[in-house]
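Quick one: the structure is below, questions incoming.
Apart from one protein chain that is not included, each protein chain of the complex appears where it belongs.
A and B are the chain letters, set down in written order, and residue numbers restart from 1 in every chain.
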Amino acid sequence: MSTASDAEETKSEAIADSAVRSKKVIMITDLPEGSQVRLRNGQIAEVTANPRDGGWLFVKILESDADPSRVGTDDMAFCVDVIDVIK
Amino acid sequence: MTALVRSYGDRSLRSLVDLDRGLVSREIYVNEDIYKMELEQVYTRAWLFIGHESQVPNPGDFVVSRMGEEEVILVRDRKNELHVFLNTCRHRGMKVCRYDDGNTLVFTCPFHGWSYDTDGRLVGVPYYDAAYKGDMDKSEWGLPEVAQMCNYYGSVWATWDKGAPSFEDYLGPYADMARRVFQSTDGEDNGVELFNPVYKWRIPCNWKFPGFSFDGDRAHGAMTHRSINVAAIGPQGDANGGNRSPLLAPFPYTDYEMTVPELGHGGHNAIYDQPGVAPYKDTWFTEPGIDDYYREQREKKREKYKDKYIVGETAHIWPNVNIQPHRILIWHPHSAGVTESWRAYPIDRMAPQFVKDAQRRYMMRYGGPCGLTESDDMENWNYASAASTGTVAKRFPYNFMMGAGHAFKDEEGAPGMTLNYEVAEENQRSRLRRWLEFMEAGSWEDIYPVNPVSPSAGQAVKAERGTV
Partner (left out) sequence: MLTESSESTLERLLLREEIEQFLYYEAELLDDRKFDDWINLIAEDIHYHMPIRRNVKFGTQERENTSSLSEISWFDEGKRTLAGRVRQINTGLHWCEEPFSRIRHIVSNVRILEVNGDEVRVNSSFFVWQNRLQDEVNLFVGRREDILRRDEDTQWKIAKRLILLDQNVLLAKVISTFF
């Protein structure tokens, strides 16, 4: 039986989901070093280290059309910003 | 402070602790308000034992530890520097580390995902660009780090107070003794490592019961540990009536209760009548080969220190830790009536495996909550605490009179120390004296440099030193 608070929770989760526009859940925990991922902002990045915390990847930016100065820089990618594993 | 004095009518803290007469109100061991003050006045100021560098040998290694009631993380960052951080996320407080130990690249909070580098910097914040829009400067939101940390010959200590003196000054005349505890048995600095992990268990008593009495209460042994010798758990087994302590070579010394009342440290320490180190006496009758190792080590140490007068080998470092060559005892406050007791066991880093094994097994059967010796201490601390909370019980002060007024100085034998007969309560009075100073102090400026304490006028006599 669903209650008012269940409904509220579901609704707020839906809002959070749409806010980040998640389509599918990509589990990043086991992504090895050297994997390439597509990020939500359009960048392509290579995994340089994986802390295996399920939340973050250490990455190097390989392609960044919107801001080419980012290419070659180190960054961290948050799990929901990883929208695809391309290699 | 004021609030407390008010809530006790005219009974100030000072009136609860009468060190000249050796009378101490039970209130300070049971009262919730006093306990809460201790967390602030004592535990955010004093230098506290955190752990040992051997627990985190590689970059990214971490182990959780504790300062007062609060959990901290001892971590070696990727540049090989040690840090001590409070284990709490700056966003909404979640523990950023819920493992006992391990190796990690970052501490990532499981609540909303803030992520901290091993050097404490906040490096990952979800939705940082999109949601904070540059309003938050990540560099201001790193993990809370201790104000001062000291790697003292491999042992790690820390304080939350910028105004605290250096750790070496904090130790004062005990600096040398504390240094020796972290030497291997051949007298080499930084010579030990800790066995993993640390014992942790809860005792239903105020932290000051064990914290202020351990190594300050020789009188308890005869009765508390009456049953231990029948178990013959010591290295020599059944020899000497099953005595649990290692045997000592004849070497002219006298044991004292020795303390620095100005600083609160103290222990049971020997003053030797001649320079050098006593020869080794075989004691490991239960396991072959162990004596050979320790004898060889001792000979090296004897060679190193043959011209040096050495005073003592153990120390209680105020407020809540006792360091000895083979065990470190820590009593963390957990609540007014509960102590979380920790034990760590140092061992010669370079010792052969069979020596490490023998020493480890001896320590496991000796101490901790399953050790045959120390289990009886817990029972006494537990029910002494329980029987002190009553309204009527609290009208009767504890008796700390043993040896009060009979302390003396021996600047030649033990510079800076105050001495008393080996069974006295001098150390406990010292710890209580320093406790009172910390509890009343507005800041470190009020308690350091220290106010000199001299043994009660007229009573100071140099005792005749005997030979054991």
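Going forward, a contact is a pair of C-beta atoms (placed from the backbone, for glycine too) under 8 Å apart; a residue touches a chain by one contact, two chains touch by 3 or more.
Note that the structure is a prediction, hence the values are computed from the model and not measured.
**Student:** Have a look at B:61, B:101 or B:217 and name the one touching the chain we're not showing.
**Tutor:** Once the missing chain is taken into account, the touching residue is B:101.
**Student:** Identify the residue among B:204, B:246 or B:276 that touches the chain left out of the display.
**Tutor:** Touches the omitted chain: B:204.
**Student:** Which residue among B:233, B:315, B:424 or B:439 touches the omitted chain?
**Tutor:** B:233
**Student:** So which bits of chain B touch the chain we can't see?
**Tutor:** 98-102, 195-204, 224, 226-228, 230-233, 340, 345, 356-357, 360-361, 363-365, 368-370, 372, 375-376, 378-380, 382-383
Following the convention adopted for this analysis, only the chains that are shown with their structure count from here on.
**Student:** Counting only Cα atoms for the centres, state how far chain A is from chain B in Å.
**Tutor:** 46
**Student:** Chain A touches which residues of chain B in the complex?
**Tutor:** 104-106, 108, 110, 113, 115, 123-124, 126-127
**Student:** Using the touch rule from the top, collect the residues of chain A that touch chain B in their complex.
**Tutor:** For chain A paired with chain B, touching residues are 20, 49, 51, 53-56, 58, 76, 78-80.
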